[in-house]
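In this view, the complex is presented without one of its protein chains, the others remaining in place.
What follows is chain A.
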Amino acid sequence: MSSSMLTPTHKYAAGALFGLALHQAQIHQTCPLGFPDPSPAEERSSSCSSNDSVSDDPQLWAHQSSDLLRPIFKCLEIDDKAWSGLEETAASTPPKHHVGAFLRLLSEESNDDSSEAAEMELALANGVDAMASSMERTSDYESKKEKSREYKNECQEKLSIADVKSKADVEGTNVENQEKSEKPSSIAGAHLKSVSGSDEKPVEEVSMLGYTRKVTILHELLSACLAQAPETGKKPTRRRKGYDARHRVALRLLATWLNVRWIKVEAIETMVACSAMALLKEEESKEESQSPDTSWAKWKRGGIIGAAALTGGTLMAITGGLAAPAIAAGFGALAPTLGTLIPVIGASGFAAVATAAGSVAGSVAVAASFGAAGAGLTGTKMARRTGDVDEFEFKAIGENHNQGRLAVQILISGLVFEEEDFVRPWEVQHDNSERYILQWESKNLIAVSTAIQDWLTSRIAMELMKQGAMMTVLHGLLTALAWPAALLTITDFIDSTWSIAVDRSDKAGVLLAEVLKKGLQGHRPVTLVGFSLGARVIFKCLQVLAESENNSGLVERVVLLGAPIAIKDMNWEAARKVVAGRFVNAYSTNDWMLGVAFRASLLTQGLAGIQPVEIPGVENVDVTEFIEGHSTYLWATQDILELLELDTYYPVFGYRAAKT
């Protein structure tokens, strides 16, 4: 076994901090950080601390039955006698005091062989820094920006008649650009406020802790999250293989506490994954020389293929034959990544990382995490024979594939005029996860989008717009007033295509849930982003996931933009629960197009795309200023996502949204 850089006491404290972060993350699901607490914070937290014990509540992430904490403790080699104390501590609030105490414990130097450990820590930190800087925005960011501007212009040209302010567009864009350049400052202000306003920012102890130590702690914890708990031999645990979304959220909070930038954690993720893969590969080749045929069997046994390869014949027809070459390719593609990694961080640094990762490589969970992914998602083409959905296909976009990234993003367009509209809205966004777009039901989507467009350009609609009647209409929709008769007859035009598309989006949502449940994303945390009907796909998917109990570790974050989803009777709470981290609903109050298309009988029930969803834990963001018409989402999504800063743990818009 490799010697660890942390002493048992340090590991104990690290485990405790992780537990605290995990529990807080669960609290933030329904009560996001930075939001004013419904009840006075002090009262609430004190009543929690003295009254609830973790062992009473299996719903808690910290509870043993969630199987989230104990494997970590085990991996950190914390004495099992200390576990229940740690679990209870995790749930005692407010966490501030404990966090401070554990940080102090971590900052204490170990007296024995500390110089060697310190050297290793330093090497690791340097490695992480190098990796992180290589992952930062590259220079081609500007060119990508340019591309998005092009796309925006193209779209606007194409749809120009549609937009209410079409005439003013030319000036409008300029104004908007200016606006945009001002925006970051106001949001930065919101940041500061939300951090200082919460009592979350823990204590001065953080400064006592050296940067290298922090990196080491995060590294150790991440490794523990990825490692598969040694088989206990008892009944199958609830926990899935791979990287649990809840773990990632907890790490994100912990990084926030430690004041370590998230990109460093992403760098750690990549390094751990790569080095574990490298070690595994080495072992593989060793074994291969003895018996060349068993490697495939070993992969299967080790769960590398996981669910992906073994579900043939069921809904996702993926055969071992299809998956195997893709996985082999995955291994091959990693080699260059490692090749570039070593020069950047230096051989000694890499050695340190490799030693550290060695403890993880004993398990294959890391490999399982992304070995199957390439084949899993992009290999998922819906066969026509299922009948319900004609098209359902993941396509890889961005440059992060086969780079050992441990997070996945799935991006779903829902308003589509051409096939490229599935891809182009998402192209520019910078993100360090592996990204896929979902192309689904293009025929139906194009049909409905075009129908909407045609209707918009029709004479009556133009007339209504000219009279500024649309906002009145939207108002009428919400207050369930009678509609102008003209509007009613006209919308029949849209209704038929729309209701088909809605139906398909629900079915696509079910499929998406199947895909995630099967782990085709490689058992990695998923972030789902979608606009218009794409948002509906996501919501449906969450609803399906919420139906069974152990799906809460799949989805890390969700962003719904202009979502055609009713607010009442849709069980948003349940959907919120299966998302471990942030859940954003971006709405535009003047998106009357969405209102018109969605109207049906449902408008008295509210509509997520045009108003906030008042469910605890849902982060409502008013994007009205970006959205001129529903189709604006095609090109504005980019900017909105950037402003949301998904990599920040707490809701960036928290204060603003809460105040309005």
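Operating definition for what follows: a contact is a pair of C-beta atoms (placed from the backbone, for glycine too) under 8 Å apart; a residue touches a chain by one contact, two chains touch by 3 or more; residues count from 1.
Note that in this section contacts and distances are computed from a predicted model.
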Per UniProt record, name of the chain withheld from view ["Ras-related protein RABC1", "Proteasome subunit beta", "GTP-binding protein RAB5" or "cyclin-dependent kinase"]: "Ras-related protein RABC1"
Residue among A:Ala25, A:Ile78 or A:Cys155 touching the omitted chain: A:Ile78
Omitted-chain contact residue, chosen from A:Cys31, A:Val206, A:Val423 or A:Ala447: A:Cys31
In chain A, positions touching the absent partner: 8-9, 12-13, 16, 26-27, 30-31, 38-39, 44, 46-53, 55-60, 78-79, 81-82, 84-89, 97-98, 100-102, 104-105, 108, 478, 611-612, 614-616
